[in-house]
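One structure below.
With one protein chain held back, the other chains of the complex are shown just where they sit.
Which chain is which? They are A, B and C, in the order written, and residues in each are numbered from 1.
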Amino acid sequence: MSNVKLAVVFYSMGGTNYEMAKWAAEGAKESGADVKVLKVEELAPQSVIDENEAWKATVEATKDVPVATSDDIEWADAIIFSVPTRFGNLPAQVKQFLDTQGGLWASGKTVNKVVSGMSSAQNPHGGQEATLLSLYTSMMHWGAIIAAPGYSDPVIFGSGGNPYGTSVTVGQDGQMVEDVEGAVKHQAKRTVNIAESVKNGNQ
Amino acid sequence: MSNVKLAVVFYSMGGTNYEMAKWAAEGAKESGADVKVLKVEELAPQSVIDENEAWKATVEATKDVPVATSDDIEWADAIIFSVPTRFGNLPAQVKQFLDTQGGLWASGKTVNKVVSGMSSAQNPHGGQEATLLSLYTSMMHWGAIIAAPGYSDPVIFGSGGNPYGTSVTVGQDGQMVEDVEGAVKHQAKRTVNIAESVKNGNQ
Amino acid sequence: MSNVKLAVVFYSMGGTNYEMAKWAAEGAKESGADVKVLKVEELAPQSVIDENEAWKATVEATKDVPVATSDDIEWADAIIFSVPTRFGNLPAQVKQFLDTQGGLWASGKTVNKVVSGMSSAQNPHGGQEATLLSLYTSMMHWGAIIAAPGYSDPVIFGSGGNPYGTSVTVGQDGQMVEDVEGAVKHQAKRTVNIAESVKNGNQ
Partner (left out) sequence: MSNVKLAVVFYSMGGTNYEMAKWAAEGAKESGADVKVLKVEELAPQSVIDENEAWKATVEATKDVPVATSDDIEWADAIIFSVPTRFGNLPAQVKQFLDTQGGLWASGKTVNKVVSGMSSAQNPHGGQEATLLSLYTSMMHWGAIIAAPGYSDPVIFGSGGNPYGTSVTVGQDGQMVEDVEGAVKHQAKRTVNIAESVKNGNQ
């Protein structure tokens, strides 16, 4: 039985990364982790959201999901981020969440968090790799331990083979092109397992 | 005489990147460019800014600087970004500015802009390189032409030797550690010159 | 009629990047460029190559292709690299070629080359993005001008949508999964056109 506390932090406009976050939570719970699924705060005004049916629906679907805070990051032993790509990098909403953890960072409380990330894009090579690598660069500033999946399980080869983290392409219809549920759950379990080792080792 | 329109877009909390933006503008004007110096919109509430004397002073000092818009990006043949590093990546404020150019991007109007970047950090290796590389990744999504300075002039070796763009370390006292004025002006002229060639070639 | 000299430099074990290099050459010639297709020198011993049928066949098929030299890089106004990914980065053979251009670099002769890259991998997200970004990092050290395709033409959306450069996934059977010929030719023409502008501007 794991004693790991996992925060799954996502940003989602069309629902994809919310779905991936929920799969990650399921996988992590199967490993015995204590899991919080959290959304980052939105920067867009409601009037802009209202013009986009899919976005509006996702905001509605996630309205009861708590907004991630510094307390959540301090609480967590491990963090899984699920984020869409915006021009090959994190969405501003996600970056704003990271940037506003400066106080936590300055107090040394971001060190040794075990982190992995997941991503999505509309083009098959629309930044899925670059976005995750950008996330990890910031996580190194935090002193986090990066637990990207690599090719640690055969399920990865069947779901796009992204070694930096599970990623998915979203079609014009808003549906995921690849079946990544298994890869997401594997990644979540691996992240939890490594976090458990690190946590026990530090006790 | 150059016919190049240059937007120098900066984000500055402590004044460093505003100063670098002004130097870039000077260098570009010496090359005959038509230059706009523009700040990106702030995401932090005024109450947070007011708690930090240096930040408050910079906001005051830049209060008459126009906020960058999509129209400015459409207008520009060339763009120089001057940005501090936040955890080895663009500040959320800058990313938000980029992300909100999605409409311009979708209409193809970001293609062939000639771009270079400048950065600053509080540690000598605090993300000066990584932040610029992140910027360029996004610029490739825009179809921009990247004109990083490389080692195209001896002045670069004397100012930190950052081939991705002029960068500076900011000491505890808020002052720049290296003298980068010459390197900034060289970078600005090079960016303008390449933009001029590209613009003339497209006519 | 272009006056651009283009070097298409590739490394190929299974034939994919040689094929892409030839398509790039075709596209560039249609734009009037003077084109050389060049392979980088092999580091593997013949005995290792002989154990792999596909590799052996590619070495045989490319035996009359000249090996790229410093003189070729000095000659070129533009360079297109076509390289497979090796653990999300350039193959050692390609890096060795770049590293041995130190003399050319020190004499300033790598500055202002117009560069773009293409890549391949066996997994859909096996480093196609990361490898191209690594290439461009080195090219910035050279003072090159990066002309990644972005989304500068609709053909890109139909061939994987990799804004950093055309990329392809190679199946278990050694065949390309996506049809990227059009995207390669577009990228080659764009690289030549930008190089032509830069060259004319410098005259």
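One rule holds in what follows: a residue touches a chain if its C-beta (ideal position, glycine included) is under 8 Å from a C-beta of that chain, and two chains touch if they have at least 3 such contacts.
Since we're looking at a predicted model, the values are computed, not measured.
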Residue of B:S82, B:S152, B:S167 or B:S197 touching the missing chain in the full complex: B:S167
Touching residue (missing chain; options A:T100, A:T137 or A:T169): A:T137
Residue among C:V35, C:V115 or C:M140 that touches the chain left out of view: C:M140
Residue touching the undisplayed chain, where the options are B:G14, B:G127 or B:G143: B:G127
Residue numbers in subunit B that touch the chain omitted from display: 88, 122-130, 133, 157, 160-164, 167
Touch list for subunit A against the chain that is not drawn: 105, 108, 110-112, 133, 136-137, 140-152, 163-164, 193-194, 196-198, 200-202
Footprint left on subunit C by the chain that the document does not show: 43, 86-93, 95-96, 98-99, 105, 127, 130, 134, 137-138, 140-142
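We take it that only the chains that are shown with their structure count from here on.
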For subunit B paired with subunit C, centre-to-centre distance based on mean C-alpha positions, whole Å: 29
Euclidean distance of C-alpha centroids - subunit A vs subunit C, Å: 34
Where subunit B touches two or more other chains at once, by residue number: 105, 137, 140-142
